[in-house]
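Mind looking over this structure? Questions follow.
Omission of a single protein chain aside, the complex is shown with its protein chains in their original locations.
Chains here go by letter, A and B, matching the order in which they are written, and residues are numbered from 1 within each.
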Amino acid sequence: MSKLKGKHLITTMDWELDDLVKVIEVAEDMQKNRYADKYTKLLAFRTFLMFFYNPSVRTRQSFEAAATELGGHAQFLEPKSMRLKTAKSAGETVEDAANVMSRYGVGLGIRILESKIAHYGDGEKLLREYAKYSKIPIISMAHDKYHPMQSLADIMGLRKHLGKNLEGKTFTLAWGKGALARSWSSVQAALLLYSRFGMNVRIARPEGYDLDPEVIEYTKKQCEKNGKEFFITDNQEEAYEGSNVVYCRNWTTPNAYHDGEFHKEEEVEKSLKHQDWICDERKMKLTNDGLFIHPMPIDRGNEVSDEVASSKRSIIYDVAENRLHVQKATMALTMSDFEG
Amino acid sequence: MSKLKGKHLITTMDWELDDLVKVIEVAEDMQKNRYADKYTKLLAFRTFLMFFYNPSVRTRQSFEAAATELGGHAQFLEPKSMRLKTAKSAGETVEDAANVMSRYGVGLGIRILESKIAHYGDGEKLLREYAKYSKIPIISMAHDKYHPMQSLADIMGLRKHLGKNLEGKTFTLAWGKGALARSWSSVQAALLLYSRFGMNVRIARPEGYDLDPEVIEYTKKQCEKNGKEFFITDNQEEAYEGSNVVYCRNWTTPNAYHDGEFHKEEEVEKSLKHQDWICDERKMKLTNDGLFIHPMPIDRGNEVSDEVASSKRSIIYDVAENRLHVQKATMALTMSDFEG
Partner (left out) sequence: MSKLKGKHLITTMDWELDDLVKVIEVAEDMQKNRYADKYTKLLAFRTFLMFFYNPSVRTRQSFEAAATELGGHAQFLEPKSMRLKTAKSAGETVEDAANVMSRYGVGLGIRILESKIAHYGDGEKLLREYAKYSKIPIISMAHDKYHPMQSLADIMGLRKHLGKNLEGKTFTLAWGKGALARSWSSVQAALLLYSRFGMNVRIARPEGYDLDPEVIEYTKKQCEKNGKEFFITDNQEEAYEGSNVVYCRNWTTPNAYHDGEFHKEEEVEKSLKHQDWICDERKMKLTNDGLFIHPMPIDRGNEVSDEVASSKRSIIYDVAENRLHVQKATMALTMSDFEG
């Protein structure tokens, strides 16, 4: 039986680095041998359950395709039509729901963030509560704090374009203005994982856009442990200078949740005051022929110029494709007897 | 060809007892050999159509997983997005819809109850109309009158925990207060089927909570035929005393439908006046080490105490799992050439 069988993936912090490398290596082989017999039986006739509290494009498509390619089937479930107990209404407890789903499926993916929660951290709490009662692996399909699959897909993309050894490569996480008020899940997942792979980490953001202090602390410690650079600045040029990868994305202020709600419009309004915070050709020229990376969907014209997003150095479609492969690999390793 | 091929399952009353036993025996073997080759080809590449007028958790998950495990695929269809003819709007007739679906799929499940109908009995009428035109089996996924799959799952659970011979075991159906205004489908299906298996039947409910007189009449006759006990009481203790199984669930008054609508709020309000009508540890002590059974979702704290619902004698998760197996068995026997 695989060492990873039965394991939840809520954040990469819960997994050993070797096991994360294993996921990526399996995913790389799955990409090469996409419909090979060795993979298409792993979840044959099995059900993977997907709980989308929030809608999604890529996440839904890539998880559902992953189950299909492993021979199984993913059920698309939207909790608006599930009678779950909430603070305000009678219904089923997580204990009951998780116990029953453990009888029907081999894994459960959950997506919950933005307006579907009342306070930052509530999504993580819900996933942890499911994990407490579930007999099958709980997989984050993005929640308020982390998006582990996105960060694994990122690393797979960087290995392809920068080489398998990412040690000492420089990663710039740059805040971008935007009309969509993005949550912290993808960028925080990136910080956690890129730093573990030995990359230098630079964060450029305007005053008032700090991320979760625990994530920053963890990232900083990884960089220190690895003897790598870590800094946060409000000077974009400083962060781009000589970098190998620029990840420019919008995210909200720490004040996005207040009075028990997510304030999207307020955040968009604040964000659009920072008109200079866009990843454009001028800034990319400061890098060391840097790649452009982004979890998509891209807010073109706000986060990044069309020119950069559609340039040769943009690896966005490769990374989007990798979502499929790393998810397949994770599902195979945690939900079947496959050992990699 | 299987004797049962092509047969509708709208209520267990339409089936011979031997055929219902066959479903359960096949389900028991399917549980033991869940992904065995002998079962995973039965609906290979076939489509099972699911019409959810009302949303559902377990029913959707278990039917969709059943189709997957038989090698086929269940389509999740919500009639809000179907252009069917209604009293109020132009659209397609049941004759046309049923004839066309018979060309695409090998079976059609329908769920319709509560606020999706105007009068008690309308759901049953709709299923019967589909059955009239359909060339493929119509399966109730719960409607206003019956929920045959739930009752088959119940019996499979009782056989596991009380032994295969249920003859003479005592079944207590107890009304419970609740915040969710449950329809009569599951409890009526239980009365019809448990009585056929030779069980003693006791119903405890407050004044004003009588069920469909036809169902009561049928149940009573089964008990008489089998020489078994049957009574209805408003004394909970009398009904629990020495019982082998307690099924405590909320249901509405016969007045839930009036003026062409389902009055959920009224029913919840009435129900919550009966604060003593809960299945708790004190009452369970009166039983003969009785099992607790429930179709889920459970309204913990209203229908039943947490202590009882999570106790060793609670078989709710087993029964929920059985939904999958009895549905697989029914689909295999009515939609393929499988003979059991």
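Of note:
Convention: a residue touches a chain if its C-beta (ideal position, glycine included) is under 8 Å from a C-beta of that chain, and two chains touch if they have at least 3 such contacts.
These numbers come from a predicted model, not from an experiment.
Interface note for the absent chain: among B:E92, B:D210 or B:E261, the touching residue is B:E92.
From the options A:L180, A:I216, A:I232 or A:L286, the residue with contact to the chain not on display is A:L180. Across A:E28, A:E69, A:E92 or A:D154, the residue that sits in touch with the chain not pictured is A:E69.
Mapped onto subunit B, the footprint of the missing chain covers residues 44-47, 49, 72-73, 75-77, 81-84, 90-93, 95-97, 99-101, 103-105.
Where subunit A meets the chain that is not shown, the touching residues are 35, 40, 55, 57-58, 60-62, 64-65, 68-69, 71, 73, 76, 178-180, 296-300, 302, 309-310, 316-317, 320-321, 324.
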